[in-house]
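Down below is the structure, laid out as structure tokens.
The complex appears here without one of its protein chains, the remainder shown in place.
Presenting subunit A:
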Amino acid sequence: MAASNADGTLGEHVPRYESNDLNSQVIHIGSFRNSWLETLPPDLYSYEIKSEEIEIAQLAEVLQIPTETLNELKDICSVDSLKSHPDDQPVDSNVVPPNPDLACLRLRKKRQDYKKTLVRDLVGRHDTYSNEMESVHMGLMPEDSTSVVPEGEIILSFNIVYPILFERFKHVRAHQTMQVLGSQNLTELRDAICCVSDLQVFGEFSNMPDATPQYISKDHYKSAFFYFEGVFYNDTRYPECRDISETTREWAKTRDFPEFKTAKMEDMTFYDLRMKIGYPYFYCHQGDCEHVMVLTDIRLIHPDDCRDRTLYPLLSHKHRVMTRKCCVCHLYISRWITTNDRLAPMDPCLFCDKCFRMLHYDAQGNKLYDFQAYVYVDPGVFN
């Protein structure tokens, strides 16, 4: 007699799959949160874990059985009943047990046997620390109690993809995954997204290699916008910010698209948004650096999540990029890129600082021949 799951009986704020089974329909995040908070008893989403006595007392009330039966239940259903090996014989969980019956274990044993046949089994150094980002933030409490995230808060996870993506690599995990609190503004997410195009430095510096200017593109071009469900959210915090979504909106008007609306990024929190889960959306900054963003998950906060409000938006996954090394020494990360350079093996060519100066300038710092040099910021700078 379970309640039927037909669409008609569900409320309108309950997320469901759309017909393509890839994303949900449009939901209003604030009302989604309210729906959960209404149906859940508060102790289920609170941070504290109840002590045993209270739990037993409550259970006795609910089940309405005498305490001896309850104690009996406790013994039968304890966690020890799941252990397949007695406590005094510890088993190494990193090794597949011999003669496995389970299909998963047999599959894993294949890999284990293969690894045994290898002469050298190299563990990539990235794999050792691959989980570090998540484990560092586990259950982290802030030092002062004012910046604790309250219970019942919503965490949204966004996948932000590389601005230029090869078709072949679309199935790779995204460039970054950020976790954001529902009560934060959109501007906080915008500030937290790290993209290498924000760090670009202008100018041709072959004549004055020591004189790189101090400002970067992030300070110059401050306009940005998010696009969610037919609304462009523009960043208007600074006087230099312009509405860069205007061109798109005007183009859309000439092409029979529905009217797109605009809103201010700094006024909106995530609770006010209406979005689809699992559907690609858009973030544009620097005029033409475009990122696809996907909202992958919305859930209530859990005691194991980071509870320090100042740390949000939290980077929970970052793809490690191979940095490009200097073409001369192959040791240092390159900082200069040259074109029209007759001594370089290819056009354009990357150099680290030392090799660049040794090749192109003499001891006094005079330019030795004609070439063009630009500052290069490697995409792996955020590693």
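Note that contacts are C-beta pairs under 8 Å (C-beta built on N, C-alpha and C of every residue); 3 or more make two chains touch, one makes a residue touch a chain; residues count from 1.
Everything below uses one rule, namely that contacts and distances are computed from a predicted model.
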Response to the item:
Looking only at "Transport inhibitor response 1-like protein", "Protein MAK16", "V-type proton ATPase subunit a" or "snRNA-activating protein complex subunit 1b isoform X3", the name UniProt gives the absent chain is "snRNA-activating protein complex subunit 1b isoform X3"
Worksheet item: Among A:L59, A:V231 or A:L359, which residue is in contact with the omitted chain in the full complex?
Response: A:L59
Fill in: Identified contact with the non-displayed chain, of A:W36, A:Y332 or A:F382
A:W36
Worksheet, complete the sentence: subunit A positions in touch with the non-displayed chain are 1-3, 5, 10, 14-17, 22-24, 27, 32, 35-36, 39-40, 44-45, 49-50, 55, 59, 62-63, 65, 69-70, 73-74, 76-77, 79, 81-84, 91-97, 100-112, 114, 124, 127, 130-131, 134-135, 138-139, 157, 159, 164-174, 197, 200-204, 211, 213-214, 217, 220, 277-280, 286-288, 294, 296-300, 302-304, 319-322, 324, 327, 330, 337, 339, 345-346, 348, 350, 374-376
